[in-house]
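Showing subunit A:
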Amino acid sequence: MRIALSFGVFLLFTCEAPVRAAEPDALTIAKKCDTALKGKTQHGTASMTVHTPEWQRTLDMVFWYDYPDEDFVRITGPAKDAGTGTLRLGSNMWTWLPSVERVIKIPPSLMLQPWMGSDFTNDDLVKESSLPTDYTHRIDGETTEDGDVCYRLIATPKPNAAVVWGKLVLLIRKTDYLPRREEFYDDRGALAKTLYFDQIRRTGDRNYPMRWRMVPQNKPGHETTLSFSSLEFDRPVPASVFTRQNLERHF
Partner candidate 1 sequence: MLFWQMAWRNVWRYRRRSLLTVLTIALGLSFDILMRAIGDGYHEQMVDNSVRAGIGHMEIHRSGYQRDPALLKTLPDLPLLERLVPQTPHLRGYSFRVLGDGLASTAENSSGVRIIGIDPGAERSVTTINRAVIAGKFLDDRMSRPALIGERLSQSLGARLNDKIVLMVQAADGSMGAQLFRVAGIFRSGSPDLDRGVVYLLRKDAQSLFSLGDGVSEAALLLDSSQSVAQARQFLGSRLASARVEVLPWYVVEPFLQQFIELDDAFFYIIVLILFIVISVGILNTVMMSVFERVREFGVMMALGTRPRQVVRLVMQESAVLALVGAVVGAVLGSASTILFAYTGIDLSSYAAGASVLGITTTVMRPTLTIRNLISSDLSVVLVVLLVALYPAFKAAALRPVEAIRHV
Partner candidate 2 sequence: MAQIELIGVSKTYRNHVAVRALGDVNLSITRGEFAAAVGPSGSGKTTLLNLIGAIDMPDNGVIRIAGLEVTSTAPGRLAEFRLRHLGFVFQSFNLFPVLSVLENLEFVPALRGTPKRERVERAEGLLADVGMIELRNKRPDELSGGQQQRVAVLRAILSEPDVVLADEPTANLDSENAALLLDMMERLNRERAITFLFSTHDPAVMNRARRLVRLKDGRIIADETRES
């Protein structure tokens, strides 16, 4: 009898350890997701298609990101918009307008304005806020999204974080911590928009969702799709890329 008991206790201990090792905590999940999406640097090309009930446009662009503080985007097509560029250094953002050959500074008050008329805001694109550092996290069970078993991560902004959302809900793949869906809630708790990640492919050294779809909640007929054509990670990016001179260079 005593042997059976001791054996049972022993089993309990040995079995517990692997179980604990298999389930990361919420913060870890958030960090891994953030890293999976961003890496240290990025360089690639993408095209963004904006759908509204009245019109539809596609912009082609090339971009460099050096997280967390620097990014550079140049529009390469169509011709009307080609040459437009956006540079972010820290919390400052500038845009180069080739039609008037001027650089204009984007004031912080306009960070919520749509970027180039899309459903992504300036803020979305520069991703100045960081999921791991500006939010507190907890796991709210698991769910399946489109065949992938995902953690359901609830991220609540920390009190003095410069973040406009009341809450974020991310569905993060258990296998490689890539997000499948991100829901943005305003500070009254209403869903404002949803970002879907799909077309997950191997690119460079990792898996990556090659298509992002932003769908606003209260604007029927509006959505923006960002499709990456090429993408490489963690290559060093020359510092000269992230400069005003680079921004103002004739393209």
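The rule we apply is simple: a contact is a pair of C-beta atoms (placed from the backbone, for glycine too) under 8 Å apart; a residue touches a chain by one contact, two chains touch by 3 or more; residues count from 1.
If you want to know what made the cut, all candidates are chains of the complex that A comes from, given by their letters.
Bear in mind the structure is a predicted one, so any value in this text is a computation, not a measurement.
Between subunit A and the candidates 1 or 2, touch in this complex occurs only with 1.
By the touch criterion stated above, subunit A contacts candidate 1 in their complex at residues 50, 52, 54-57, 80-81, 84, 95, 97, 99-100, 102-107, 109-110, 114, 116-117.
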